[in-house]
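What you see is the complex with one protein chain gone and the rest in place.
For reference, chains read A, B and C in written order, and residue numbers begin at 1 within each chain.
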Amino acid sequence: MEENLFIITDQPIRVEEVTKKVESRNAGAITVFIGTVRELTKGKKTLHLEYQAYPPMAIKMFQQIEKEIKEKWPEVQIAITHRIGRLEISDIAVVIAVSSPHRKIAYEANEYAIDRIKQIVPIWKKEFWEDGTAWIGDQLENVPYPSETPFEEGDKHD
Amino acid sequence: MEENLFIITDQPIRVEEVTKKVESRNAGAITVFIGTVRELTKGKKTLHLEYQAYPPMAIKMFQQIEKEIKEKWPEVQIAITHRIGRLEISDIAVVIAVSSPHRKIAYEANEYAIDRIKQIVPIWKKEFWEDGTAWIGDQLENVPYPSETPFEEGDKHD
Amino acid sequence: MINILLFAQLQEAAGHSQVTMDASEVTVQQVKEWLEKQYTLTSLHQTMTAVNEEFATDDTIVKSGDTVALIPPISGG
Partner (left out) sequence: MINILLFAQLQEAAGHSQVTMDASEVTVQQVKEWLEKQYTLTSLHQTMTAVNEEFATDDTIVKSGDTVALIPPISGG
């Protein structure tokens, strides 16, 4: 039975479970990206975050990213898990594991994946500060959509 | 007590132990490079490998790499563990963990580290094939030093 | 009947994560206009949409049984 390479979960992410999915006798290099919740963005203190997703479409978009990567780098294998719900500082929001026979491509494909996630995967992040909350939007112009105050540019691991 | 950020060990490497050393409330991105033993290099089948190191100097060179990285990217934290002794296919030879507030730098610094390891850290790899063995040398010209036959260009995760 | 999914700030502004529009064939543009009026949402004309989990444009045709998702600026990763 094939494992699920792409997962949206409300449970803590175990990095090695994601990494294991891309292991192969033919891989010489595995790169892993771990996106964690950062406390400070431009001096402003985040208390915690909340992620929301549109899961079936998010999974489709992860598969779309895999397809794009396989077209560019046929030997690459990729697995992605993204967490949703409430996350505290230092919690892991996303893990991307990429394997490749050669290391240069493992770095490139991994960075390509996170860039594309931020463009096309329907997942949203809400920041909670001491003085307010906001849904953060990077997709159009890297500033939050108008919602509650305060407005703050932000990306916990840009 | 401070953990050792740079380790040479003859025991299997646990990825999360290396990653944990660079975690920080101010990190938004952690990149991990896992170098594994690849079975095939240009169609030639590796049976197993053996790594040898000059440990005290290797640790000094890891610290040198950290110094170079902190000069380029002051906010980066880095930890490296390299295994020595006999390794089988898919075993982990090296783990590099890098954290940074921003993801672009986490990728760049990690790739810088593996490139520098291959240039200045005194660690040697011996390939065992069905028809012979050879110490592989990348440092000068990316071909094995003259030793036993067969001569074969090789780098298990280049 | 068209299923409409709302996320993030749109979900909070409308007070619903899912609503239905009683129509048999409309454009995405018409769905947006209906939502703006029905739930007094701020202008949706720049908001991206997906129809049946694929990105769509304002002139994409939506039929009864389809699911339209309003996708405010995303911030995953």
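Please note the rule applied: a contact is a pair of C-beta atoms (placed from the backbone, for glycine too) under 8 Å apart; a residue touches a chain by one contact, two chains touch by 3 or more.
All values derive from a computational prediction rather than experimental measurement.
J.: What shown chains does the left-out chain touch?
T.: So, spelled out: the chain left out of view touches B.
J.: Check each of B:Lys21, B:Arg103 or B:Lys125 against the chain that is not shown and name the one that touches it.
T.: B:Lys125
J.: Pick out the residues on subunit B that sit against the missing chain.
T.: 35, 51-54, 56-58, 60, 82, 93-94, 114, 117-126, 135-141, 144-147, 155, 157
Keep in mind that, in the parts below, only the chains that are shown with their structure count from here on.
J.: Cα centroid separation between subunit A and subunit C, in whole Å?
T.: That pair's centroid distance is 24 Å.
J.: Report the inter-chain centroid distance for subunit B and subunit C in whole angstrom, where each centroid is the mean of the CA atoms.
T.: One centre to the other, that is 49 Å.
J.: Can you tell me which residues of subunit A touch two or more of the remaining chains?
T.: 35, 114, 155, 157
J.: If a residue has to touch 2 or more other chains to count, which residues of subunit C qualify?
T.: If we look for residues of subunit C contacting two or more partner chains, we find none.
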